[in-house]
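The structure appears below as structure tokens.
Of the protein chains in this complex, all but one are displayed in their positions.
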Amino acid sequence: MQIGMIGLGRMGSNMVRRLTRDSHECVVYDVNTDAVQKLVSQDVIGTTSLEDMVNRLTKPRKIWLMIPAVLVDRLLAQLIPFLEQDDIVIDGGNSHYHDDIRRGNELKQQGIHYLDVGTSGGIKGLEHGYCLMIGGEKSIVQQLTPIFSTLAPGIDAAPPTPGRQPSISTAEQGYFHCGPHGAGHFVKMVHNGIEYGVMAAYAEGLNILHHANIGKRTHDMDAETTPLRNPEYYQYDLDLGEIAEVWRRGSVVRSWLLDLTASALVSDPDLDKFSGRVSDSGEGRWTLEAAIDEAVPVPVLSAALYERFSSRGDADFANKLLSAMRHEFGGHIEKKT
Amino acid sequence: MQIGMIGLGRMGSNMVRRLTRDSHECVVYDVNTDAVQKLVSQDVIGTTSLEDMVNRLTKPRKIWLMIPAVLVDRLLAQLIPFLEQDDIVIDGGNSHYHDDIRRGNELKQQGIHYLDVGTSGGIKGLEHGYCLMIGGEKSIVQQLTPIFSTLAPGIDAAPPTPGRQPSISTAEQGYFHCGPHGAGHFVKMVHNGIEYGVMAAYAEGLNILHHANIGKRTHDMDAETTPLRNPEYYQYDLDLGEIAEVWRRGSVVRSWLLDLTASALVSDPDLDKFSGRVSDSGEGRWTLEAAIDEAVPVPVLSAALYERFSSRGDADFANKLLSAMRHEFGGHIEKKT
Amino acid sequence: MQIGMIGLGRMGSNMVRRLTRDSHECVVYDVNTDAVQKLVSQDVIGTTSLEDMVNRLTKPRKIWLMIPAVLVDRLLAQLIPFLEQDDIVIDGGNSHYHDDIRRGNELKQQGIHYLDVGTSGGIKGLEHGYCLMIGGEKSIVQQLTPIFSTLAPGIDAAPPTPGRQPSISTAEQGYFHCGPHGAGHFVKMVHNGIEYGVMAAYAEGLNILHHANIGKRTHDMDAETTPLRNPEYYQYDLDLGEIAEVWRRGSVVRSWLLDLTASALVSDPDLDKFSGRVSDSGEGRWTLEAAIDEAVPVPVLSAALYERFSSRGDADFANKLLSAMRHEFGGHIEKKT
Partner (left out) sequence: MQIGMIGLGRMGSNMVRRLTRDSHECVVYDVNTDAVQKLVSQDVIGTTSLEDMVNRLTKPRKIWLMIPAVLVDRLLAQLIPFLEQDDIVIDGGNSHYHDDIRRGNELKQQGIHYLDVGTSGGIKGLEHGYCLMIGGEKSIVQQLTPIFSTLAPGIDAAPPTPGRQPSISTAEQGYFHCGPHGAGHFVKMVHNGIEYGVMAAYAEGLNILHHANIGKRTHDMDAETTPLRNPEYYQYDLDLGEIAEVWRRGSVVRSWLLDLTASALVSDPDLDKFSGRVSDSGEGRWTLEAAIDEAVPVPVLSAALYERFSSRGDADFANKLLSAMRHEFGGHIEKKT
């Protein structure tokens, strides 16, 4: 099937490669012309502008956007004038699902169809395939089946779930129509919220293992320092990389994120390459906002996000205030590093 | 290799089966004689008392305990009088690592060796193998290699970690000598702490998906109820089982716990079989205590544990007090269900 | 000064009483005519409709709304047609500050002024006065000075803050102009977010004291129950009411909420009057949303809100899923109450 791809970053370019391998024809565009040139080949047609791209696509056109969420509305404003009734636009990035609902309704008035496709898989997606969470009209989703089934990992990527009827849905192929406009990004948003929580669970646990030798160190003895009551219990020098490795086999916490953890620790056991400023790209925040609207308690997902905020210094003023209060009531002087 | 197994519950009996399949000789004991009878066969020797078991084992004896942690000291008090120098006792249950350190030191004075082996894998361990986290003397651990390598899942249970030198340790076989006495259960304890966190991340996220249709319901309009400002954003009826299924392939959050989630939702989509009283068996608590001693922040692991406490009603008095304060300052009357 | 008051519930009616005592003239309205009749007196003029009220007020009119936030827009739609240029509407309820910004801008186009006044003090406000956090145009705020200074507690309500210059602002009178439209309710929103956190801190702490005799109870001994390792440390039968009472004098945690806690425990030491379903009226949620937008970590304020959600059963599905996962991997059967 022919498809247009706008946005050839880490994700978009690999998706083009995976599609091309499976004999789809990709017409590609990126503001960065180098990114376009790197992909052009027998089955990948490079274009020089949005208009150029649109002109090279057979009607009804199918155009997949793989760009930062913050740029989607701007790009749509430029793209839509070139499109015609029955064309299909797919947003595969990390848009807020509120925007999907709005866009789906706006575009419908011009006869243009819109799908929101939460796309998970990261840089390994070329090899493993992408997990696709899809929102929009059912008939439009079905039109894209050839594309989705190529991008998705396929049935062999995991053992069958006992008792599940394969005919229920395409989920075991690795793509799934979740519901109407926004449902795909809603599910992807929560996926990322969970991702933050799972990552934090490993990070906290491994941090405990990392400090398991704290009983070997000497500690200050003053009223500002909590004494370690039982230093004999904290005498372990643990090999975190090998512990992650052993957990990969047979343990209850085995997972792909654990595989990645083991991998990161092989090359850099103390993680010295990193400073510990952890970014968040928004879905974790929106997940919390949805939970709050729904009155669903999410202490774990919240804590995971807040750790990221704190890692970037956003708790500093609060912490200064705590030191200030301690000084006020107890005359406590802040300890220096 | 010959080994004695005390405790033939869900874990112990399957471990005996896995060992027997691989031609080890198991001498077994349980207070429940039915559990013994079920296992007796050409390669499994049933015994009727601790003394009987000890007598049937070749010296130096290797005896694996697979019993509730709370019973281990009591059982050791009965067992030790029958043992001799160079015998080896392995605690494969969920003992507190403080107890391992104490026991290791006490038994050493009688020339008896002690290993603590955190054992993960649950009821699927018979088929998949058990992840083994081992603490104790190196030479003793090495003596048990044949047993560990049979119980563990083996190298094929996961793809190799890129760049890792296989010679570093046995971790990629699925068993690993973590350190001296207690190190095995320390690592298993943190494993379980992480497990609680990962489980909670999925549970919270799926709960958000479960309530994604809240905008379809009507809500009270009064000063005690927060209005839902944007009901149009919560109109999704999501199929949680299929979402778990699609995430199993290619998504960042794929894991064994997610496989189990998908499985649980196939047979019981609304989870009506469960009331939601979630037990905890101690390791999550001890994980927090270790973190607190080490001054390692663990908000995610803590939140996960506290959700379990709350699920069992342990927040009730605190909640009553909140309602009482609201009544005192605002005259607010508690809303009924 | 003359002022109109719409909404004669617990808050509004007491505010009218406090204003009248200080010789202000109140023109009042409520859909509940009984509420109006109860207040009518020499200085309180009852009215029978919004139009009637507007007609009885001297221009430029000053009308204070003290109604549930969810009803404000509806009421304004009815009220505004009767108003004229230079009239002033004050929203003293718990509106979302986004709505204040919108309303302030909309009304300005008709020459009508809008103030948002976060009002704290609860049912004791009649006696103690109300803490007023004000947003809107400076000149309009100043016009209302006589009203604000009557409603507020006044300078004697707390000892002076050392070093503070009294001339900086009116804050030490108990009312303060925080900033432009929405600033008053923004500050009130965060005030309530803090309130939830402070309340939860007391509730959690007192719950620990409440369970300090747990070592006296017998506990199940099985693999689903964590044994209490040191029952000898939990043998205290503590008198929570007297502990709250002693903390009221000289302790670091003394506060008005603690006064109320002591009061609640006098009449109902086990809080049997309450079931523990804790309402939230929205500000705590909005506080979190603001924090998330600002990337400010708020684990304490979040935890406090989520405890309220959980108290109302909103964690149930998540908890069922945890039990389901435990059943899948470990064959664990849920314990019943």
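Labels A, B and C are assigned to the chains in the order they are written; within every chain, residues are numbered from 1.
We adopt the following convention: a contact is a pair of C-beta atoms (placed from the backbone, for glycine too) under 8 Å apart; a residue touches a chain by one contact, two chains touch by 3 or more.
No experiment lies behind these values; they were computed from the predicted model shown.
The shown chains contacted by the absent chain are A, B, C, with contact judged over the whole complex. Screening C:1, C:71 or C:257 for touch with the missing chain picks out C:257. Residues of chain B in contact with the chain left out of this view: 252, 285, 288-289, 292-299, 302-303, 305-307, 309-310, 312, 314-315, 318, 329. Panel shows chain A; residues 9-10, 68-71, 94, 96, 122-124, 199-200, 202-204, 206-207, 210-211, 221-227, 229, 256-257, 260-261, 263-265, 268, 271, 273-282, 285, 299, 303, 307-308, 310-311, 313-332, 334-337 of it touch the chain omitted from the view.
Residues 97-98, 101, 120-122, 125, 128-133, 152-155, 157-159, 161-164, 168-169, 171-176, 178-180, 182-183, 186-187, 190-198, 200-202, 204-209, 211-212, 214, 226, 228-230, 232-239, 241-243, 245-259, 262-263, 266-267, 287, 290-291, 293-304, 306-307 of chain C touch the missing chain (whole complex, contact as defined above).
One rule holds in what follows: only the chains that are shown with their structure count from here on.
Chains that touch both chain B and chain C: A. Just count the C-beta contacts per chain pair and the biggest one is A-B.
Chain centres computed from CA atoms place B at the largest separation from chain C.
As a whole-number value, the distance joining the C-alpha centres of chain B and chain C reads 43 Å. Annotation for chain A: residues 252, 293-299, 302-303, 306-307 touch two or more other chains.
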